[in-house]
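Only one protein chain is missing; all other protein chains are in place.
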């Protein structure tokens, strides 16, 4: 056999990726001990097939952990029988995280500043502040038992 | 500084993984040219954080591609405006794949054997046969426009 | 998928299938082999070394191609299949329709 002679190379139709939105959903019990595992599990899906910036991964993990802690403790009052529902809506560029609890919600317009010198040594009150600063966008439903956070995927 | 003396090591509570079912959902247009990309995208989620056997990955890709081709061509008649809906239900051990089209379904009890010498040279009729042999379990809804396939994750 | 065609010194048309051979692209393979037949090619080797997976439409396309090649008095062989791909041919009994060799080199030498 002599060296084969290349005649032609054809490529099949390569459609411009329609980039569908992928939804990833998960329901967890109101138990703070499952937060860490849930965050790691969802991070796998949020960045499936990608190598995001270290910072992006950090922002995702911290803000999701915060939102889950609020849903479990404030929303569901830590009652393990009350579920928390999480969904990720993944597009090419962004991750939209939705966390819903079974609670009655709260006044989501009322914000406090934990960096105020008067309250700087308080042990609580930094969760939503961190969420607002580490996400690109935050929204709540009217009732206040669903939070939507938008984050980058890269 | 001298070598530090280890006093104790404590580990936080490590909950027995509750292993929640993760649902991954996606809607695609009835266009055979998006099958390949859809399969690769869903394979990323099906095996997120895992390194499955080569054979497992192959079975998943082939059977999902078959089910999508049937939904697009037979179910939706190739009408790009008719969506195909895919869901993966991921548990620790298994992947349940659901593919739903907008068609009127078909007689899912009627099976043919493409290995019959009389039909061996037919160009079609091997899709469901391959699905039945490469999955652990197959089910349809009564109408015949939804297929559920169970496959391993490892 | 990408198809590339080469002709060996002994006149065998080698068609290399890279990626998936599935419903969305099987026509390309059919067209390519038909053109080769028209140009007088009679011996075909489908190189599956870099083939990912093949669906039932891809298998169907291979069946159709094989028939056409034989009708022209030609011969078609497959080579370079991994274990998974091979199992598809065994499962569907298409291994009785195709001569399936081991490596491309071996299959070319045996042709």
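Order of writing sets the chain letters: A, B and C. Residues in each chain are counted from 1.
What we mean here is this: contacts are C-beta pairs under 8 Å (C-beta built on N, C-alpha and C of every residue); 3 or more make two chains touch, one makes a residue touch a chain.
Bear in mind that the values here come from a model prediction, so they are computed numbers and not experimental data.
Undergrad: Where the complex has a chain not shown, which of A:23, A:85, A:126 or A:153 is the residue touching it?
TA: A:126
Undergrad: List the residues of subunit A that touch the chain left out of this view.
TA: 32-33, 35-36, 54-55, 58, 61-62, 65-66, 69, 73, 114-115, 120-127, 129-130, 133-134
Note that only the chains that are shown with their structure count from here on.
Undergrad: So how far apart, in whole Å, are subunit A and subunit B when each is placed at the average of its C-alpha atoms?
TA: 25
Undergrad: Which positions in subunit B are in touch with at least two other chains?
TA: Touching at least two other chains: 33.
Undergrad: Where in subunit C do residues touch at least two different other chains?
TA: In subunit C, 1, 19, 24 touch at least two other chains.
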